[in-house]
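Let's turn to subunit A:
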Amino acid sequence: MEELLQLLTETCPGIDFAGSEALIDDEILDSLDIVTIVSAIMDTYGVTISVDDLVPENFNSVAAMLDLIQRLQA
Partner candidate 1 sequence: MQSKKWVFMFLGCLLSLPLLLMAANFIVDPFAVFGNMTWYSFSETLNPRVAKTTYLKEHGSEYDSYLVGCSSTSSYPVDALNEYLDASFYNTISYGVDMKDAEETVGWLLDNCTVRNIVLNVYVDNGVTYDTGQDQLTLKLHGEVSGENPVSFYGGYLLADPNYILDKLKDKAADTELSQTFDVFDEETGAYDKRARDVENIGDLERYYEAYPVFTDYPVYPARMGEIENTMKSVAAIRDMCEAADVDLYVVCAPVYGEYLNTFTDEDLTAFYTALAEVTDYWDFTYSSVSWEPRYFYDATHFRNAVGDMALAKMFGDDSIYIPEDFGAYVTAENVADHVRTLTNRTGGLEDSGYTCEVPVLMYHHIAEEGDGGVTISADCFEEQIAALHEAGYTAVSLDDLYAYVEEGRDLPEKPILITFDDGYESNYQIAFPILEEYGMEAVIFTIGVSVGKDTYKDTGVAITPHFSYEEAREMAESGVISIQSHTYDMHQSAQLDAAPARTSAVPLEGESEEDYMAAFLTDMEQSMAEIRAGVGEPVTALAYPNGDYTTLSQALCAKLGLKATFTTEARTNVLIKGLPQCLYGLGRYNVEEISGAALLELLRG
Partner candidate 2 sequence: MSFTSLTFLVFLGVLVVLYYLVPRKFQWALLLLASYAFYLWGGGKTVVYLLITTCSTYLAGRLLGGLNRRLKALPAEERKAKKPSFDRRKKQVVLAACLLNFGLLYILKYWSFTAEVVNNASGFHLPAPDLLMPLGVSFFTFQSIGYVIDCYRGKYAPQEHLGRYALFVSFFPQIIQGPIARYDQLGPQLLGEHQLDWDQLKYGIQLCMWGYFKKLVIAERIGVMVNAVFADVWGYSGSMMAAAVLGYSIQLYCDFSGGIDITRGVGQMLGIDMAENFRRPLFALSLTEYWRRWHITLGGWMRDYVFYPIALSSGFRKLGSFARKHFGGVMGKIFATSMATFVVYFVIGIWHGANFRYIAYGFYNGGLITAGLLLEPTFVKLRERIPIRWDGKGWHLFQMARTSLIVFVGRYMTRAPRLITALAMIRATVTDFQLQSFTDGTLLSFGLTAFDYWVVALGMVVVTAVEWYQEKGGHVRKWMEGRGALAQWAMVMVPLLVIVLLGAVGQGYVAAEFIYAQF
């Protein structure tokens, strides 16, 4: 969790990842951020995130993203 949070903050500085549960729904992240984040996650964790996974539920919070990564790693 801490590791992911650090990665996200590095990738998209200035966004309060820890404090939000609706990053997508509240339009805190835009599509560019998503792609940047997805690329970073794929590089760091060695998973393949496909376009099908790009739904708000998977990116609304850090926990959701972690959940997605773990699911893909399994």
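Candidate entries met the following condition: all candidates are chains of the complex that A comes from, given by their letters.
We adopt the following convention: contacts are C-beta pairs under 8 Å (C-beta built on N, C-alpha and C of every residue); 3 or more make two chains touch, one makes a residue touch a chain; residues count from 1.
Keep in mind the model is a prediction, meaning the values are calculated, not measured.
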**Request:** Consider subunit A on its own, then decide which of 1 or 2 touches it in this complex.
**Result:** 2
**Complete:** Contacts from subunit A onto candidate 2 in the complex sit at residues 11, 27, 30-32, 34-36, 38-39, 42-43, 49-52, 54-55
